[in-house]
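All protein chains but one are shown in place.
Moving on to chain A:
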Amino acid sequence: MKILVCISNVPDTTTKITFTPDGKEFNTSGVQFVINPYDEYALTRAIELKEAQGGSVTVLNVGEADTEPNIRKALAIGADDAIRVNIKPTDAFLVSQQIAHYAKEGGYDLILMGRESIDYNGFQVHGMVGELMGIPTVAPAIKLEVNGTTATLEREIEGGKEIIDVALPLVASCQQPMAEPRIPNMRGIMTARTKPLKVVEPVGQEAKTSVQHYELPPAKSGVKMIDAENAGELIKLLRNEAKVL
């Protein structure tokens, strides 16, 4: 089984978000970048499937050279090889075209990714890739088993879940509790250095959106404290002052 896992390079979850003074760019100074946490669920599940059933795991990242430390980290966690498509991922359709092209070229059985990146929060790429490739997408997937040429997935729906059998190949966008992310061990880190990382050029640069500027949400005006002894007072304030009850 050949598995492709798409990973994004995103600011660490503890990052305080700021922008350049003109509001046009995310301010990356002093920011540590990590593998998108949702993508780690996809990556770990892919490695588990490979360990159980054989095959290979390729990671793909659409990004410029500064993403390579996190691609190496994915290799250290257990992927076999990597592809980096050398273009800044500024638009979901732009990214999806790259993934669809290289996924078709590689003939993968499973294309896994996180449900969304924690920076752009699009939750779009899974469906766009599926549509561009003409194959089914399951999103968001919380469980994935493969039996021969068919996968059984659990898909989260509002208020429950569905169990679906789908013939391979397919695209799945993953979220917890898909798998427990792993920390790379020393042997993984050593072998990752020599695993193949192929840099390829983008195929088409068409984008459908263009970010004009970023803004931070307005700061809260301050918290009104209520004495614990009179906690019931809170309910009255929520009804009469905040008018939310």
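Quick note on the criterion: a contact is a pair of C-beta atoms (placed from the backbone, for glycine too) under 8 Å apart; a residue touches a chain by one contact, two chains touch by 3 or more; residues count from 1.
Please note the rule applied: contacts and distances are computed from a predicted model.
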Any idea which of "ATP phosphoribosyltransferase regulatory subunit", "Na(+)-translocating NADH-quinone reductase subunit B", "ABC transporter ATP-binding protein" or "Electron transfer flavoprotein subunit alpha/FixB family protein" UniProt assigns to the chain that's been left out?
"Electron transfer flavoprotein subunit alpha/FixB family protein"
Just to verify: which one of A:65, A:186 or A:244 makes contact with the chain not shown?
A:244
Among the options A:52, A:190 or A:211, the absent chain makes contact with A:211
Of A:51, A:81, A:145 or A:162, the residue in touch with the unshown chain
A:162
Name every residue on chain A in touch with the hidden partner chain.
11, 13-17, 19, 26, 37-38, 92-93, 96, 118-128, 130-132, 136-140, 142, 155-167, 175-177, 207-217, 220, 223-228, 231-239, 242, 244-245
